[in-house]
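Note that this complex is displayed minus one protein chain, with the remaining chains in position.
And now, chain A:
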Amino acid sequence: MLQQDSNDDTEDVSLFDAEEETTNRQKKPKIRHPVASFFHLFFRVSALVVYLLCELLSSSFIACMVTIILLLSCDFWAVKNVTGRLMVGLRWWNHIDEDGKSHWVFESRKASSQENKNISEAEARIFWLGLIACPVLWVIFAFSALFSFRVKWLAVVIMGVVLQGANLYGYIRCKVGSRKNLTSMATSYLGKQFLKQVKHWR
């Protein structure tokens, strides 16, 4: 027993040491902004949940509609202005100069060594997952509302698609940046996938 304990002790100590070493080397904590991550997902998911459960939650169509609209707007603002900046260091906005011409600006934070604000993997994953999955779901709901003739919900669903799709588009453009044209990147990616498939079949 004692021997086992001492073995356990040594094992524990060595494991602890190994962990400390890796954390010292990488210095990337799991989630730096838990509140931002929470709100990033909270507004989107609750808008979807309210839409799906509207009949159960409240008999009033208007209350549900107003709630979903408010949630979608808060989500749009939060993702565009706060969570994108904090979680992945990207930002996009519209700028109108003195001539009255409008420019869309897509910004990404350059990794500067003195700031040491690295983007954590977990946050980036949460961000992109939330950003991509929800508009896809809203598009599916749009088709289902259209084909099942629940037309009164169509206004809300279209608003969901537009707002969340806009954020998705904005952030993808930020990510792609000025390096490459978006379409050329998409075609090269699809081309690679296609070639991989062909290799598999052979």
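Following the convention adopted for this analysis, a residue touches a chain if its C-beta (ideal position, glycine included) is under 8 Å from a C-beta of that chain, and two chains touch if they have at least 3 such contacts; residues count from 1.
Keep this in mind: contacts and distances are computed from a predicted model.
Entry comment: the absent subunit's protein name, as recorded by UniProt, is "Protein YIPF", drawn from "AP complex subunit beta", "Protein YIPF", "Peroxin-5" or "Dynein regulatory complex subunit 3". When you scan A:V49, A:A63 or A:I132 for touch with the missing chain, the hit is A:A63.
Touching the missing chain, out of A:V82, A:A122, A:A142 or A:L168, is residue A:V82. Think of the hidden chain as still there; on chain A it touches residues 59-63, 65-66, 69-70, 73, 77, 81-82, 85, 89, 91, 94-96, 100-109, 152, 155, 173-174, 177-178.
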